[in-house]
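Worksheet: the structure to be examined is printed underneath.
Partial view: only certain chains, each at its native spot in the assembly.
We call the chains A and B, going by the order they appear; numbering starts again at 1 in every chain.
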Amino acid sequence: MTTLTLSKALNEGLRKALENDPKALIMGEDVGKLGGVFRVTDGLQKDFGEARVIDTPLAESGIIGTAIGLALRGYRPICEIQFDGFVFPAFDQIVTQLAKMRYRSLGTVRLPVTIRIPFGGGIGAVEHHSESPEALFAHTPGLRVVSCGDPADAYTMIQQAAACDDPVMFFEPKRRYWDKAEVDTDSGLAGALPMDSARVLVPGTDVTVLCYGPMVRTCAEAAVAASGDGKSLEVIDLRSLAPLDTETIFASVRKTGRCVVVHEAVVTGGIGAEIAAQVTQECFYSLEAPVLRVGAYTTPYPPSRLEDHYLPDLDRILDAVDRTFAY
Amino acid sequence: MAVKDAGRAARSANRASAREPERQADPAELIQLLTPEGERVEHPDYSLEISADEVKALYRDLVIVRRIDFEAIALQRQGELGIWASLLGQEAAQVGAGRALGARDMAFPTYREHGVAWCRGLDPMKLLELFRGVSHGGWDPTAHNFHLYTIVIGSQTLHATGYAMGIQRDGAVGEGGEAVIAFFGDGATSQGDVNEAFIWASVSNAPIVFFCQNNQWAISEPLERQSRTPLYMRAQGFGFPGVRVDGNDVLACLAVTRKALQAARDGQGPTLIEAFTYRMGAHTTTDDPTRYRLSAELEAWKLKDPIERVKQYLIRTEQAEMSFFDEVDAEAAAVGSRIRAGCQRMPDPTPDSMFDNVLTSETPQLAAERAEFAAYLDSFLAEEGAR
């Protein structure tokens, strides 16, 4: 057990991935000497060489397009998109090529490509540096979409993603990069919780609160606050957004009868919509109240001086929890 | 009125941009080894030692791929295929490039490289499956080192470049090295992806040949819509050589591609080849070229037919008997009837197969959808049973 920040945990996980598989590569803008703008790849080029930790030209479509080609040659690229708002130039390669090539090839082609994306707001950044585009990828069959909420998961899940033979969109909670926690860097992946399983973070009985990435910590804090006024929240870290671990979700909602989904992304058309639709269909008779969603309003991401109003926080989560009891 | 104004502004705008449309290849810059009349000519940079048998083999390829194309068009007319993208007129470019490839080289086609597919040994039935709507391609790219067809314009050029970067990482550049060839059209050169591929390839000095078949048209758009300079010149600006070859001259295409591939294998980096040719047919079987181009253009190009000139050469030089041509025609006809019969017999995939190969392991959600679908289908059988 060592105490690591989330970003350092990712760094250690990536190091393991490079050590365990000579075909694993890292590629992206500024991932080499700089170690990435968040230092997630710090020191890796020094230790594994420029052939395995590749500083690319400045073009995201090129990064993903060439990563696909490297994967066709037998490599396992782990690509970094510098910020959430800059994944869009690569959208075509991800959606029309990366996601579909296995299907197109009737399974003869595997594309073990991981795409790391620091996502979400809360760091006072300028435009395009605080987006949450995960729902766009969850609506695209052929991709796995996951997000880690704490250093321990960051360490394991990035290794699981790298070891996965499918394309994985790996969303890293930017504002949690500096969160510290105990990480067991000795344990291998053997006993680890699968990447596509949700985890019951805080067991509870009254309301199921579903979250992922940056909102995991916030929801855990909400659970503590709620227990103060005698409400027992069951907080579940979804971890995987595509596929969703519906078994865990439904079991919890059937128990609590109430459900709140929390994410930073715009509520309209977000992951919460899909969850609300499925939960309502599968737990119809157990629901005491409709599934409520807490997230961003239906506007572009505002200037950072307003982001605290724009993003879900402890109060808005508790407010939603209260509202589920109003039904 | 205001409309008129805009119209006028437009015309002036157009005048402004009216640089001589670069459509006829300046002979000086067009590499040719076999004239349209079938005369063998020499080129200082591209000598080609080639035996009679080799030329005959090329002729056979040309005739057979044209026949495959011919059959496919007929099959589409008969409703056996949903659509077909004809290679008519581009046989020499594709056979020349295709035969320049070594077994270990990797090819990344668009949706029109039926001739390259033939050279790589891919069963034409695989192509028919795609255009019939039975599969999205579905062949194993590693079986013949021939990647799947890519329909999104330009995307494959980046895949090819990445693959070439993999060759570098495998240390397979230099002595006995491997190379990659990426095919694309004149229209594709406008896509960001193709330009990014040029940049990646040049910056990493990847072992790749960019083979652009400039068939003068991108559906209804003439080359002027994509460029006001000859396309091969693009390469210079990115820092690697570009050459223009007579795309209807199979010998020149073979020689130029061979040299570029060898340079790539030797670690000299990328080359852009512009094969100057012509799309003699419609863009696809659903297209109607009479809406946007004059038949005179086609007539002019017919005189440069890629197959006829080889035949004339073989006859003139007495390297082939008349019987040879009959044999080739017969073989082509046989291939034609084989694929015609095969296509008509081709079964649809089972409905259930649409759930296969989304991911390497089926998610519980998809498994549920698959089951739901099966139950739903059964419900009809049940109904029918009930009747």
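Just so it is clear, contacts are C-beta pairs under 8 Å (C-beta built on N, C-alpha and C of every residue); 3 or more make two chains touch, one makes a residue touch a chain.
From a predicted model like this one, the values you see are computed outputs, not experimental measurements.
Look past the single copies shown: the full structure has A x2, B x2.
Heads up, the rule we're going with is that only the chains that are shown with their structure count from here on.
Note: centroid distance chain A to chain B, computed from Cα atoms, is 40 Å. Of all the residues in chain B, the ones that touch chain A in their complex are 135-142, 147-148, 150, 152, 155, 157-170, 192-193, 196-197, 199-200, 203, 356-360, 363-366.
On chain A, the positions that touch chain B within their shared complex are 25, 51-52, 56-57, 59, 61-62, 64-75, 89, 92-93, 96-97, 100-110, 141-142, 144, 164-166, 196, 243-244, 246-247.
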